[in-house]
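Right, I'll just put the structure down here and ask away after.
Note that one protein chain is taken out, while the other chains of the complex remain in position.
On to chain A.
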Amino acid sequence: MLKCRSVWNKLAPLGRSSAAAACRRPAAGRTGLQQGGGACGVPAAAMSTGGAGGAGGGGGQNMMYFLLVGATAIGGGVYTYRTVRGDRERYDERITEITSRPTKSQQTSYIQSPEPDSVAAAPETEALAPAPQEESPAPVEETPAPIEETPAPVEETPAVEETPVVEETPVVEETPAEEPSAPSSSEDSPESGPEPAGEPAALEPDVVEPAASLEPAAAEPAAALEPAAAALEPAAAALEPAAVEAEAVEPEAVEPAAVESVAVEPAAVEPAAVEPAAAVEPAAVEPAAVEVAAVEAVAVEAVAVEVAAVEPAAVEPAAVEPAAVEAAAVEPVAVEAAAVGADPIAPAESAEPAASLPVVPGHAPYLLIGGGTASFAAARSIRARDPGAKVLIVTDEPDLPYMRPPLSKELWFSDDPTVTDTLRFKQWNGKERSIYFQPPSFYISPEELAVAPNGGVAVLTGRKVVHMDVRGNKVQLDDNTEISYDKCLIATGGVPRNMQVIERAGEEVMNRTTLFRKVEDFKVLDMVSRSVKSITIVGGGFLGSELACALGRRSADSDLEVVQIFPEKGNMGKVLPEYLSNWTTEKVKKEGVKVMPEALVKSVSFKDEQVHIHLKDGRVVITDHLVAAVGLEPSVDLAKSAGLEVDADFGGYRVNAELQARSNIWVAGDAACFYDIRLGRRRVEHHDHAVVSGRLAGENMTGANKPYWHQSMFWSDLGPDVGYEAIGIVDSSLPTVGVFAKATAKDTPRAATEKSGTGIRSESETEEVAQSPVASTTPAPPSLPQKDDYGKGVIFYLRDKVVVGIILWNVFNRMPIARKIIKDGEEHADLNEVAKLFNIHED
């Protein structure tokens, strides 16, 4: 504004004079001067309107003004147009230049028998996937393209990872094109196989090229092999894996030329291992040939080869697939090989007989580390949202994914003597089920993963991920196998904390200590509980109290002594407000447990065949077996290698509200310290949270980008009387408001109702029924509202007057209301009114 003004001011005199001139002309005979003057004066006054100019300034000035503006506009337009066009041209040039580059390099990298067709093919593919190229330059694409006519086994190139920087992946991909006879272009079809990467189809075609990537250095035997390749069919398809690393492969004379392999370090080793690749149908011949070839060729491990050979056969009957297959088949082999030059086989199969060949896929589009509840929920979510998704779960446990809560609850109340084998329990609704989420037939085997037409969930048991390379998008297992991924979920959960005093106490004590978490621990404790005379549980939280109740119930039939010691004043002291915690402790005692609150363990020793626990206050507890339930240590071993942040306050990997730690890495379950939009940053160690967060992570891995919003809940049962569900932040250090149903004459103290041990969750019905008839067992049912009859009610946990946590005490089926209240996050003046929403007097 001001600027305009000043400019205008400067120009005004000029304008005035010209205008005046203009004015004078027409207004010769009139008092035009006046007007002119007035008009001239106008511009100055009308300055605020800026370009009003000409308002009376005379038509001439207007004209000029318009002319100037017009000229400027046109000039600007022309300039812009020129610039944009020039830029576009430059851009196009650049692109063409880039695309032509790979072909150039490819040709050079082609070590041997550069199949002309393949090369030709390559370029096309190249063009298709310039991007992939860069990524996998390292990995040898080689991909099988060469179909050599010779039976020589084609090395399969485990396409796997394609996209992720493969380099490492020992996986060898290749498509065995062998077919001695005419180029079995069929092989090429593998492309279908390649899916795995899910990378752009373009990649598949890339397979052909393999060239570029080759480690070139690897060349190694490849050269030898190449000659055979020659044939190569155009299969470009075969290549598909292209991205894949094509590692090792070499040995086979045949090898699909492309092979070269290896990318990374292990490469050298692999050589032998890899090939086996798919061999594909022609395979009949091949396999034998392959093996043979492999054997000799492989400098490294002949063994691997054999194995590989087997695989190929197994792999794919499908005609072409090979490529695809290879990924699956190969990988396993390749992988192994990579790891240890020495015996490829061992790693691969994890020492399995050739027959079974547990192959480890070299690439998994969705890799889930950890095989617990969160991981399974994520697998399910991914499969539901991404049709045909290939999910690989890697777990260090020997079991398939199972649910943990029954291990400390329902399984102990089962009447079935074989429960430790069947692991089946009865649910709250009476139906029986196994703790395993799904029977084994739900899963596919890891070796089939890459070639399964509709994808599936594969579980690799007994392997631990020890190293994570985020830049290369791959992980390394404890047997040195490498698996690359597109999206990864870390759901490693945690390990039970041990107490230093126990660790220092020596081996005898350690042998008699159970850190309870897994199925194995349940079996051991079950056995122990039948043979010893006394068990002591250290810890007064959820797990400790539940186990105490379970064992206490068992002690009713045997002369087992169950002792529970913890530093708090009462059971669940960190969760329930004091009055409720005391009440709960009484209940636990009624289950037959000797509860010793406010007990701090000073030292533990082994004497006279028994464990002596010395408490700080001087008491000594003598027992036969110890169970430590003192918390969970989240497993964050991968943080260092992966460069992930670990939270100092809560432990666990730090992730955002969408559970994402880094670009392609999510964390869910016990190990995730996430940002809860409503309640702030937290880490939750409950079953339902694992399900909710696992499911959310799965959704986000398939592109949903939803934050943690659906609040998870948890529950606990401590005997037939005490059962509650809770949601949100339930910390006893927060101020609470509890609203309980006042006992009337009708519902006599529940304490009176010693039910027929129907077990946990006996259902509201049983509770009701039990009330009237069983009242007689109670000594004297108090008639007036007993202060400490907390039969049923609702407890609100407040933080700055907002409800952040709710416990539903013996009232069921009202969780949605509780969830809503927490979601709203409102300040309620009268919580009694809020409590009315729950209808606690009804069942």
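In the analysis below, a residue touches a chain if its C-beta (ideal position, glycine included) is under 8 Å from a C-beta of that chain, and two chains touch if they have at least 3 such contacts; residues count from 1.
One rule holds in what follows: contacts and distances are computed from a predicted model.
K.L.:
Name the chain not shown, per its UniProt record: "Alpha-amylase", "Pantothenate kinase 2", "Coiled-coil-helix-coiled-coil-helix domain containing 4a" or "SCP2 domain-containing protein"?
P.N.:
Hidden chain identified via UniProt as "Coiled-coil-helix-coiled-coil-helix domain containing 4a".
K.L.:
Which listed residue, A:T395, A:S445 or A:T736, touches the chain dropped from view?
P.N.:
Checking each option in A:T395, A:S445 or A:T736, the one touching the absent chain turns out to be A:T736.
K.L.:
Looking at the whole complex, which of A:K10, A:K640 or A:K836 touches the chain that is not displayed?
P.N.:
Among A:K10, A:K640 or A:K836, only A:K836 touches the chain that is not shown.
K.L.:
Could you tell me which of A:S6, A:T72, A:S100 or A:N454 touches the chain that is not displayed?
P.N.:
A:N454
K.L.:
Which one, A:K474, A:R553 or A:R695, makes contact with the chain that was left out?
P.N.:
Within the whole complex, the residue contacting the unshown chain is A:R695.
K.L.:
Which one, A:V575, A:L659 or A:M713, makes contact with the chain that was left out?
P.N.:
A:M713
K.L.:
State which residues belonging to chain A touch the missing partner chain.
P.N.:
So the residues of chain A touching the missing chain come out as 373, 376-377, 379-385, 387-388, 403, 405-406, 409-410, 427-429, 431-434, 436-442, 444, 454, 456-457, 577-579, 687-688, 691-692, 694-695, 698-699, 706-707, 709-710, 712-715, 717, 723, 725, 734-742, 744, 760-761, 763-764, 785, 787, 812-813, 815-816, 820-821, 824, 826, 828, 830, 832-837, 839-841.
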